[in-house]
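The structure that follows is given in the form of C-alpha cells.
A single protein chain has been removed from this complex, and every other one stays in its place.
In this document, chain identifiers A and B correspond to the written order of the chains, with residue numbering beginning at 1 in each.
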Amino acid sequence: MTEGSPAPVLRAFRRRDLRAMPGFKAMAWLCIIALYMPLAVLIIFSFNDNRSVVRWTEFSLDWYAKALANDGIRNAALVSVKIALFATVISTVVATMAALATTRTRGFRGQGLVYGIINQPLMIPEIVTAIATLSLFALIKRLTGVTGVGYLMMAHAAFCIPFAYMPIRARLETMTLTMEQAAADLYATPLKAFALITLPLLGPGIVSGAMLAFVVSLDDVIITLLVAGPGETTLPIYILGAIRRGITPEINAVSTILVAVSVLLVVLLFFVQRRMQR
Amino acid sequence: MSAPPQNPALAAAIASTTRRERTTRAALLAPALLIILTISVLPLGITLVYSFLTPGTYGGVTWEFSVNSYLQFLFDRDIFDDTLSFNPAYLSIYLRSIGLALGATLGALILGFPTAYFIATKPREQRNIWLFLVTLPFWTNLLIRTYAMLLIIRDEGIINTVLMQIGLLNAPLTILYTDTAVFIGLIYSYLPFMVLPLYASLEKLDFNLVEAGYDLYANRLRVLFHVIVPLAKPGIVAGCVLVFIPGLGAYITPELLGGGKKLMIGNMIAMQFGASRNWPFGSAAALILMTLVILVLLVYARAARRKEAVHD
C-alpha cells in the first residue's frame, strides 16, 4: 500500500467516474431518507396542538412554551449536554493517544490484551457494568467523602472510549507511515511531526470518534440511571420516567430544540473553519 | 499494526529509539487503560465474584459460594428430588438475540457501506456536510427516535398509508410489534456506528489502486470486492463490531418495537437485577454473554491472520 500523492486536477476528473459505483448513490439517499423520517415525524408532532404524540390536530407552539417553562426538562437537557461534552473530550483525547500507541509503534507483547481492555466496556451489557460500577462508586464515596457529578462523567467517559477508539484506529491503520517518515528524515521532532502531519491526517477519524462518543453518551440510559446522584437527571432518564406516566409532545419540542442547536453549532463551526483556512 | 521498516538505515534508527518508543507507548496508553481498568474492568471482577455467590433476599448477594447460577443457565433444578433437567429457555433467548444482532449487522453493512463509499468519493468540501447529515438524527435521544419509528411503521403509520394510497397494498402490513420491527429498529439505531468507521477507512482509500484494478479487470463488481473491500477491511471490522455487540445487549429497541412479548438477552439480564432479585444469575448470564462476544472476536482475529499469511 503506498500513499497516493495529491492527484492533479485532470487525473481527478478522469477518475471521478471510475470511483462511482452504480446504485450506491441511490442507497445513500435511501439511507438519508430512512434516517430522517423519524426525525421529521418528531419535529412535526412537536407543533401539534393535541396532547397526543400520535394524532395530528392543529398547528401550535404550546409545547415549546411548556417545555421551556418546565424546569425538569430544561435541567435534564442541560445536564445531558454537559456530561456528554465532558465524556466526549476525555474519551476522545484518551482514545487518540491509545490508538497512536497501538498503531504507530511496532507490535509489542500484550497488544491483544490491550485491545481487549480498551474494548471491554463494549463486551458486557450495560446493566451489569451499571450495578458493579454503582457498588464501586459507593465504596469510593464512603472512603473519600467526595461526591458530585464527576462520578457520572467518568462512568460515561469510560464507555465512550471504545466508541472513540475504533474509528481513530481504523483511520490510523489505513494511513501509511510514509509522511511521518519523510518528516523524520527532514529532522522534524516526533512531536512536530505529530502535530503537523499525523494529527491533520487523523482529523476525520478523530471527528468520527468524537461524534460517536457524544451520541453514545447522550443516549445512555442504564448506567446513568444507577450512577447518577441528586440533580443529575439526564434527558433519557427523564423521558424513561415520563413513558410510564404518558409521554407528551413537550419532549418532542425539547428534542427539536436540541437538533436545532446542534445544527446551528455545527454550521457555525463549519463556517469558522472555512474562514480560518482562507 | 505498524508497517515494517523499509530501509536498513531507518531500521537502525528505530532500533536505537526502541526504549524511548516503549516509554512513549506506555505514556500514551496509560490514561485510557487507567480509566477502563478502574471504571470497567474492576467492576467486572466484582461481577465475576457475584456470579459464584448466592442471591440475597430482595436483591444483592450473600457470601456463600455456589455454582447454581451457571447450572441454572442450562438446567432446571427440581425442587423435590434435586435432579437436573435440561431447560432450553435461556439458550433460546440467547440464540434469538444473536440471530437478530447478526441480521442487523449485515443489514447495517449493506446499507452503510454504499453510503460511506458515496460520501468518501464526494469532493472534499461536500464530505463533511454529508457526514453531518448522517450523524445529525443521532443527536436526538434514542428513546424518542424509537418512538418516532413506531409512528412510521404502525398499522396506520406513514409507510402503510402511503403504500395503500398508491395502490400497492389493500390491507396494512403488520410490522410493528414483530421481530421485523426489532430488526429494522436495530439497523436504524446503530447505522451511524457502521457508517462512521467505514467512512474513516474509505476516505483514506488510494484510488490509484482502484484505477489499477480497472486496468486489469475492468469490472466494477470485481474491483469492489477484490480491491475496495479488502482495503476498507479495518473499517468494516470496526463497524461490524460496533453494531453487533450493542445490538446483542440492546434493551430499549426490542422493548418498544417488539411489543415486549419476547425477552432479549439485555432485558433478561436487567430483569435479574430487578424484579427477579437474582444478582448472581444476572452476573453469570452477563459473563456468558461476554465470553460469547470474546469468542466471536477471537475466531475472527484468527481467520483474519490466517488470510493475511496466505496472501503474503
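Everything below uses one rule, namely that a contact is a pair of C-beta atoms (placed from the backbone, for glycine too) under 8 Å apart; a residue touches a chain by one contact, two chains touch by 3 or more.
Methods note: contacts and distances are computed from a predicted model.
The listed options are "Putrescine-binding periplasmic protein", "Small ribosomal subunit protein bS18", "MBL fold metallo-hydrolase" or "Hydrogenase", and the UniProt record of the chain not shown names that protein "Putrescine-binding periplasmic protein". Among A:F24, A:F163 or A:Y238, the one in contact with the hidden chain is A:Y238.
Within the whole complex, the absent chain has one touching residue among B:Y190, B:F207, B:Y251 or B:F273, and that is B:F273. Within the set A:P22, A:G110 or A:P230, the residue that contacts the chain not displayed is A:P230. In the full complex, chain B contacts the hidden chain through residues 55, 57-60, 76, 79, 89-90, 92-93, 154-156, 176-177, 255-256, 259-263, 268, 271, 273-278. By the touch criterion stated above, the residues of chain A touching the omitted chain are 50-55, 70-72, 82, 85-86, 89-90, 92-93, 131, 134-135, 137-138, 141-142, 147-150, 153, 195, 199, 225-226, 228-233, 237-238, 240-247.
We take it that only the chains that are shown with their structure count from here on.
Here the spacing of chain A and chain B, counted between their Cα centres, is 16 Å.
The part of chain A that touches chain B in the complex is made up of residues 1-4, 7, 15-16, 18-25, 27-28, 30-32, 34-39, 41-42, 45, 53-54, 90, 93-95, 97-98, 100-108, 112, 114, 116-129, 131-133, 135-136, 154-155, 157-159, 161, 163, 165-171, 173-177, 181, 184, 190, 204-205, 207-208, 211-212, 214-215, 218-219, 221-222, 235-236, 239-240, 243, 247, 251-252, 255, 258-259, 262-263, 266, 270.
Residues of chain B that touch chain A in their complex: 1-3, 6, 10, 13-14, 21-22, 24-26, 28-29, 31-33, 35-44, 46-47, 50, 111-112, 114-115, 117-119, 121, 128-145, 147-149, 151-152, 158, 188, 191-193, 195-197, 199-201, 203-211, 214, 220, 224, 231-232, 234-235, 237-238, 241-242, 245-246, 249, 251-252, 265-266, 269-270, 273, 279, 282-283, 286-287, 289-290, 293-294, 301.
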